[in-house]
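Here is the structure we will look at.
The other protein chains are all here in position, but one chain of the complex has been omitted.
Should a chain be cited, it is by its letter among A and B, assigned in written order, with residues numbered from 1 in that chain.
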Amino acid sequence: MIKRIAPDAQVIDITHGIQPTNVLQGALVLASTLPYMPEGIHLAVVDPGVGGDRKPLALRGSDGRLYVGPDNGLLLVAAERLGAVEAAVELAERAYRLEPVASTFHGRDIFSPAAAHLAAGVELEALGPKIGVDKLVRLELPAPDIGTRRIRATVLYVDRFGNVQLNLRPADLEEVGIEEGSRVEVAVGFERYYAVAARTFAEVRRGDIVLYEDAYGSIALAINQGNAAEMFVARVGQEIRLAALDA
Amino acid sequence: MIKRIAPDAQVIDITHGIQPTNVLQGALVLASTLPYMPEGIHLAVVDPGVGGDRKPLALRGSDGRLYVGPDNGLLLVAAERLGAVEAAVELAERAYRLEPVASTFHGRDIFSPAAAHLAAGVELEALGPKIGVDKLVRLELPAPDIGTRRIRATVLYVDRFGNVQLNLRPADLEEVGIEEGSRVEVAVGFERYYAVAARTFAEVRRGDIVLYEDAYGSIALAINQGNAAEMFVARVGQEIRLAALDA
Partner (left out) sequence: MIKRIAPDAQVIDITHGIQPTNVLQGALVLASTLPYMPEGIHLAVVDPGVGGDRKPLALRGSDGRLYVGPDNGLLLVAAERLGAVEAAVELAERAYRLEPVASTFHGRDIFSPAAAHLAAGVELEALGPKIGVDKLVRLELPAPDIGTRRIRATVLYVDRFGNVQLNLRPADLEEVGIEEGSRVEVAVGFERYYAVAARTFAEVRRGDIVLYEDAYGSIALAINQGNAAEMFVARVGQEIRLAALDA
């Protein structure tokens, strides 16, 4: 669809691996990835509300990036990490859709045509009426529960290596006294595991569980040359509890 | 291979997810997808007969589109939906193959080189001798069995969301009295399920089974925010029986 409307546009796929209907996962992957992508028109679709009354959107960030996708919170996490959202419109202009619009595939019939027309030089404001940025739907990001030497965290993402990304930043570990070399109890449901906090897999033995800062600045769990997600039977949204053991 | 011969060609992948040897599935996905793709040289390979006596083909449609693939029916469904096939040749000219041709990988050694040479401006007729269009191998498309308030349908495709596409069009449902809002019994083997006919997922509750017209104009079964294919253990080619219940 994009190449029909904008033959010179370069299309770069980030992923087709987001779990169906998992808007939060899509939003977090987009936010982690975009800082490393060329600036452009960022199209994202995870859209359980397709065909209902959720609005189709295009946004412009204060840095000039453009975003296209459903008004369900998918775009805002990324757009606001990269700068404020400056303008938002509803994709209502029929001239920039593929008519008739199918009830179940707005990726093809609304979002891709809008992104392609933006790539071809159409102004954001031509795509439909303005919406107040304060009216946009927002996701609630899960916050960790930080206690004394203990953290209740949530799995945000599992990559294809089985590495398990948590909703934690390095400062959260510091707060409970976990530092490089610390031994850490990892509780998943009724199961208990033992991990070591390290900077890189190369510092631990094969098969060790590692708690580390991943390449996106989040805290993650991995098994050196193994698959942590399989061992923990970890899914996005699941609770994982960490406890600092005495050094 | 394509970029070696035609460095300026733009390559767009439709899918690498067709089940091995499932020519019918490949033909239907191609026919559903091409109307939304830029016009070009359409290369498709699902090729259980590789190395046997099935011919390698290139076709030209009456709208100017070109098609490359095996003579097993894969290309014709798409080509004829978009207009009549105007010319067909057998890919016999050795100058446009990668010699020596491997016995098991004509995608690399015959089909991709032919598509690339067409992209680089070689005439269809230069690729090999003409074949009569009436001589081309055709697939038999499964037809639904439509009774009184009952239909025996066949699964044509299962997408990555678990939505189950049937060999039915909206007119088939009308014929047995199924309309928006109708309750429908869905029988798969000895199992019975209950679905509702709706225009979009947003009209039903989470977990409801929906019978709807999908984005390609076919009738499909889905579970709102669930996976219908997993529930039905549905596979391409399987029979699914629908019965209209009294409203």
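The rule is simple: contacts are C-beta pairs under 8 Å (C-beta built on N, C-alpha and C of every residue); 3 or more make two chains touch, one makes a residue touch a chain.
Small disclaimer: the values here were computed from a predicted structure and weren't measured.
Peer 1: For the chain not shown, which residue from B:24, B:50, B:173 or B:195 touches it across the whole complex?
Peer 2: B:50
Peer 1: Counting contacts across the full complex, list the positions on subunit B that touch the omitted chain.
Peer 2: Contacting residues on subunit B, toward the hidden partner: 1, 3-4, 7, 16, 20-21, 48-53, 98, 102-105, 108-109.
Peer 1: For subunit A, which residues lie in contact with the unshown chain of the complex?
Peer 2: Against the left-out chain, subunit A lists 10, 12, 36-38, 160-162, 199-203, 212-215, 225, 227.
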